[in-house]
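Just passing along the structure, written as structure tokens.
One protein chain is absent from this view; the other protein chains keep their places.
Showing chain A:
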């Protein structure tokens, strides 16, 4: 049953229409619009734009070089439906690896009254026993000031609240700190020295 081929009578189907040629599909038909051959999502593909489709070495070279060109100039990616072929329950289930770490964690630092902000990498202080102390030292150097009655350090957490530096364990601080703020003047005095 399987594997036998029944030859369709040539007068049943329009033989000419089904006859295989090496020409482009649609080249014989007189309709003005030929069907769009590829739905292009990316611009980097091998377009079949050459009018005569000779199976020649030249064609292959063109194909390779156009592919090469397209590698060097990647088009912006649009997400294709159903590609890559991963089932939806798998997409939902794979989270970022626990412990997969970024190499740096820069946060903005502002100082009241200073014209522009700085950025500091919290990761630099990550492996130290005295993360907070080292961080404060770093900030003092960066802004050329001394923590004391005039200055207090605070940070903005994930919820957008302004928190005094030093209340929580370092790891928790690292996970929740979005930016640092060095406060000056009456606000600072209200907070007193930092909790550290």
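What we mean here is this: a contact is a pair of C-beta atoms (placed from the backbone, for glycine too) under 8 Å apart; a residue touches a chain by one contact, two chains touch by 3 or more; residues count from 1.
What we mean here is this: contacts and distances are computed from a predicted model.
Trainee: Report the protein name recorded by UniProt for the chain absent from the figure; options are "Golgin subfamily A member 7B isoform X2", "F-box domain-containing protein", "AP complex subunit beta" or "Translation initiation factor eIF2B subunit delta".
Mentor: For the chain not displayed, UniProt's protein name is "F-box domain-containing protein".
Trainee: Hey, which of A:79, A:144 or A:186 is the one touching the hidden chain?
Mentor: A:79
Trainee: Using the definition of touch stated at the top, determine which of A:90, A:141 or A:158 touches the missing chain.
Mentor: Of the candidates A:90, A:141 or A:158, A:90 is in touch with the missing chain.
Trainee: On chain A, where is the contact patch with the chain that was removed from view?
Mentor: Per the touch rule, chain A residues meeting the hidden chain are 1-8, 12-14, 17-22, 24-26, 29, 31, 33-39, 41-42, 44-46, 48, 53, 63-64, 67-68, 71, 77, 79-91, 93-100.
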